[in-house]
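A single protein chain has been removed from this complex, and every other one stays in its place.
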Amino acid sequence: MNIFLQYTLLIYFLPLIAFGIQIFVGKRLPRQGDWVSIGAVLATLVLSIALFAGMLLDYNPTFKQNFSFTWLETANFKISMGFLVDNITIIMLLVVAIISSASHIYSLKYMEGDSRYSQYYAYLSLFTFSMNGIVLANSMMLLYMSWELVGLSSYLLIGFWFEKDSASNAGKKAFLTNRVGDIGFFIGIMSLFTAIGSFSYSDIFAGVAAGKITGTLLTLAGIGLFMGAVGKSAQFPLHIWLPDAMEGPTPVSALIHAATMVAAGVFMMVRVFPILSPDVLIIVAYIGGFTAFFAATIAITRTDIKQVLAYSTLSQLGYMIMAIGTGAYTVAFFHLAIHAMFKANLFYGAGSVIHGMHHALHKLGDHKTDAQDMRNMGGLKSKMPVTYWAMVISSLAISGVPLFSGFLSKDAILAGTLALVNRTGSHHLLLFFGFGAALITAFYMFRMIFLTFHNKPNKPKIFEHMKESPTAMLIPLVVLSTLSIFIFYTLPNVNPLSGQGWFTHLVAQHESLVPGNLNPSVYAIEESIHHSHFPAMITSLIVAGLGLLLAWLMYFKKLISAEVWTKRLRPLYTLSFNRYYIDELYDKIIYQPFLKIADWVAYLDWDVYDKYFINGFGRVTEWFAKVVGIADYDGLDQGIVDGFGRSTQRLGNSLKKIQTGKIQNYVLYAAFAIVILLILQML
Amino acid sequence: MNILQVYLTLAAVLFSLGIFAVITRRNAIAVLMGIELILNAANLNFIAFARFGGMNFSGHIFALFVIVLAAAEAAVALAIIINLYQNFQSINVDEAQQLKQ
Partner (left out) sequence: MTNIVFWFFVIMTITAALMVVLSKNLIYAAIALLVTFLGVAAMYVFLWADFIAGTQVMIYIGGILILLLFGIMLTHKITSVRISHTNVQRGVGALIVAAIFVGLVWMINFTPWLKVTTQEPLQTVHSIGTLLMTDFLLPFEVASVLLLGALIGAAVLARKET
């Protein structure tokens, strides 16, 4: 068997086996079986690293392996499933494996003593399995199945503490919101299937290139696929579920709702990029850009540490989507990988802080104070040095400071946006979104850092009981912080200001397959990005520095009073604080009318249909049954059935007389019969 | 008289009387006598047909067998009658009517 197939099969199925073991016998295993899941995920990590090393040694940008088997065959069509292994797959596998392993290890301490410990690990394994399915899929079919599976595991993990209403509601919200996107996704897949007759990427690409699906239909299919991404990657207007999803355990937030699952939408868009028509790309760019900016503005006013990170995730995902829209889709994937590392790290840091807060509050016997509220923290730097440094490194990365990984990808995205503007001479709004979001990101990230770790402790009592988290939780922090350094992404180049390296070499941009050369060629895109690179870098450095400075002045030096500016910008603050009333808006324009319709339908169903039609039908039936009963009992039973019996009885009684038991009577009858026969003979 | 019909008519008379005895007689032995009459009527027919059918001896053979059967039948029937008498103290056939149950 092909070595790649062996590896991918192992990577794909090991977590599933772990899930099976955990869900059925996990509770009875020693340590509740956490070693099963951890073993499985570490095995996938080792295998992913092996694949990755192989890829680096091979250093072939066009490497591609496709394994396919027939899953379903009918007279009219054939559906095959299988794995597609190329450089993107291998990189993504490694990202998933790293973050997933980190989460598994981190959870050892974070989830210690939870009543459903083994279930938690089972769900984590299920998620890893499903996520690998998305990454490995070579067809829309397997992609969609895995897509729904990650939705399910996400639901299970968000609502893991379902005793809390907010957690179970958040789970439902995430699931249902995702459904809205998935409907579009499904429509997109099916319209491609209808036109081309296959689910596999290669067939779809070939079909699009051959012009089997063009024009409006192709655009609609692209929008459908993008709707899936909007749902999964929490883009505006379906972003509402992600902040609520923070109700789940923090390692889950890090793994699923920051690094991997939410990136699935971006990953899918990267996969299908060659078939997206120009109209779709513009929509994608604007949605992404708007989400990036819009989420960043909300993040400013969050006080919950995880909420800040949640909105920052939204914002960064918006960046990736915008990058796809501008045509620089390899950059989007670049940012995906880099973002996964530092965002997971940020979440683990936040988790570490929350874990410490919980312990401190537990010791104080305080169950009212919010362990996630930054206003209850402050000055934690001295107590949690490892956590602090990890978070600072990640914040520097996300803010786009040179020497850190985030700078490379963010700069590339902004360069791509600037290139688009330069190429087309319009879409200046995207530039505003991009650079504005970069400024705000630097600001709110350091606002978080300063509020949490610097200055005097806001609650000295709690502060006293704070201490650094256990080693199992610090290992992922250290590893991921290391991975936030630029050098891992630019080797063999060591220029901190340029993203050129193994990644850009191995992940080559594909030409658009949309017929008619509607999209610019790869050469045109790369050329324009090349020209835009320098101004974009300068601008992004300036805005990042500006944001950082603002945060420093406002929350560290307190030279600018946050309260005063809050009052001055009251309307803006209120909007941001209330998340632009999006949830309330949905409540008003979707939920309430829907509930009203439901009420009305219920009235129709219950009071009208049931009462008059169903019950009426019942009454008619009852009456009919009575009539039939009379006919049956008095007529049929008494008359025909019993009558038949009675007549038989009467006949029997009369015939009984013939049977006297006297042989001579019988002989007489026989003789009589002979007479009759004779008479008949004579006639 | 060498006419077939005469013998056949005589046989018919014997047969009818035998049937009449079987139907009307209450005494089992009398019934048995009726049966002997019937058998004799049959034998007479056999011999008559043999005589007028080209002197075929098969008819004679049949008559012989009928006589043998009559002897066996008489022996068994009388045994049954004696048994019946022992059980019912009577040999009236209409009193042995347990078939009616």
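Chains here go by letter, A and B, matching the order in which they are written, and residues are numbered from 1 within each.
We take it that a residue touches a chain if its C-beta (ideal position, glycine included) is under 8 Å from a C-beta of that chain, and two chains touch if they have at least 3 such contacts.
Computed from a predicted model, the values in this text were never measured in an experiment.
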| item | value |
| --- | --- |
| Visible chains that the absent chain touches, using the contact criterion stated earlier | A, B |
| Absent-chain interface as seen on chain B, which is shown | 1, 4-10, 12-21, 23-27, 29-30, 32-34, 36-37, 40, 43-44, 47-48, 50-55, 57-58, 60-61, 63-65, 67-76, 78-83, 85-86, 91-92, 94 |
| Chain not shown, touching residues in chain A | 664-665, 668, 671-672, 674-675, 678-679, 681-682 |
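Here is the rule we go by: only the chains that are shown with their structure count from here on.
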| item | value |
| --- | --- |
| Distance between chain centroids, defined by C-alpha means - chain A, chain B (Å) | 107 |
| Contact footprint of chain A on chain B as seen in their complex | 19, 22-24, 31, 93-94, 97-101 |
| List of chain A residues in touch with chain B within their complex | 659-664, 667-668, 671 |
